[in-house]
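Moving on, here comes subunit A:
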Amino acid sequence: MILLSIAHLTKRFTPHDLPALDDFSLDVEPGEIIALLGPSGSGKTTALRLIAGFEKPDAGVVVISGKTMADRKTFVPPEGRGVGMVFQEYALFPHLTVEENIAFGLRTLDPRTRVHRVHGMLETVGLTSFAGRYPHELSGGQQQRVALARALAPRPALLLLDEPFSNLDADMMVQMHLEVYTILRELGTTAIFVTHDQEEAFMIADRVGILNQGRLEQLGSSEEIYHRPATRFVARFVGKADFLPGRVTDEGIATEIGTLPNTPGLPGGTQVEVMIRPDHIELIPDPMGNAMVVTRQFRGPDSLLVVQLRSGATIHSHQPSTLTLHPGDRAKVVARPTHVVAFLATKPWL
Partner candidate 1 sequence: MPTRQASPAVPVAGRLTLRLPRDPWPLAAGAVALVVATPILVVVSSLVTPSLDIWSHLWQTQLLELIWNTLTLSVGVGGGVVLLGTGLAWLVTMYRFPGRAVFEWLLILPLAVPAYVIGFVYRGLFDYTGPVQSGLRRVLGPGIWFPDIASFGGVVLVMTLVFYPYVYLLARTAFLEQSETTLEAARALGARRTAVFWRVALPLARPSIMAGLSLAVMEALADFGTVAIYGYNTFTVAIYRVWFGLFNRQAATELASMLLLFTLAIFVAERALRGRARFYQTERKAHSPAPTMLTGWRAWAASGAAGAVVGVSFLLPVTQLVIWTVTGLTGPDFDDRYPGFMVNTVTLGALAAILAVGAAVLVAYGLRLSRSRIVAACARIASMGYALPGSVIAVGVLGPLAFVDRGLDALLRHTVGISSGLLLTGSMGGLVFAYLVRFLAVSVQTVEASLVKVTPSMDMAGRSLGLSPGGVLRRIHLPLIRGGLCTGAILVFVDVIKEMPATLLLRPFGYETLAVRIWQFTSESFWEAAALPALTIVAAGMLPVLILARSSVRSRQGAP
Partner candidate 2 sequence: MRRRSPWNVLGVLSIAIILWGPAALVAEAREVREVVVYSARIEKLIKPMFEAFTHRTGITVKYFTASEAELFERLKAEGVHTVADVFMTVDVGNLWIAEHAGLLQGFDSPVIARNIPPHLRAKDNAWVGLSVRARPIMYSTERVKPSELSTYEALGDPKWRGRLCLRTSRKVYTQSLVATMIKTLGEPRTEEVIRGWMKNEARILDSDTKQLEAIAAGQCDVTIANTYYLARLKANDPAFPVAVFWPNQQDRGVHINISGAGVTRYAKHRENAIRLIEFLSSSEAQNLYADGNYEYPANGGAKPHGFIAAWGSFKADSVDVAAAGALQAEAVKLMDRVGYK
């Protein structure tokens, strides 16, 4: 059974401008972890709040575990939805201890089960010895774990997380990514989390949804998103992408850097723009080469180079740092794409 079903969810905050969320649809299987990824203002937090019930949709339906939570006629408030939420700033109750915070949503349980559950959660997040502390006595990472424990204690069908790692420093973040992932898997909780960090999304989520200006541009696995982006926006958002004009011929797609296989199967003569990722481009030092190095960004284990082609277009290339090419050197560009992604050309080049 589908755990969460969202259909054509739309929300407008101001009547004249673009909607914050437009025609958003999503089905989530039990146990899945979904990431909603996008720049600020893309509507991802709005989507989360609509699912939780903190906002009322202007159109669309939200169904959780088969029960309709929001549609034209019904609206179930957050306290009735059984959806857990972890907030960006944790929102722990400062006047309650860690234990009391975690026990907050367990009013309906009998005392013995409650105590058992709280201790279980404390163990799961590794904070058993902090049970009697107050939130202001904990570090950031500890507070986040309490927030997670508190949200999970009532065993919600669905857990929503709003940029939960953005307040942590880099080391903490990495550690917490792993911990949260492990806990979610262990408990089998279905989760949707919102982030602007692409690496995080790819690492934790089963499926990733990319939002742009209120619209869901693509929903799929990390590989799909990365290697087969549905739109230019998605392509650029999840990694470096360059676009080169090309034309479909009998041999394939002819571009400045060579002919690429016509994997999309486009009809001959179509003018396209081919997406090039830095890891598709190999550079061979060649004083007669078709490209000149413009900049080189040394990153430790590898370097990112920007080269300019004869036509003036620039593309990125991801090279091991053992390759010694510097700005001003000439090189030969060899394209070795794993997938060929082509978009119809927006402007004619011939």
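A word on the picks: all candidates are chains of the complex that A comes from, given by their letters.
Here is the rule we use: a contact is a pair of C-beta atoms (placed from the backbone, for glycine too) under 8 Å apart; a residue touches a chain by one contact, two chains touch by 3 or more; residues count from 1.
As the structure is a computational prediction, the values presented were derived from the model and not from experiment.
Listed candidates 1 or 2 all sit in this complex, but the one touching subunit A is 1.
Here subunit A touches candidate 1 in the complex through residues 52, 54, 77-80, 82-85, 87-96, 104-105, 107-108, 134-136, 143, 150-151, 154, 167, going by the rule given at the top.
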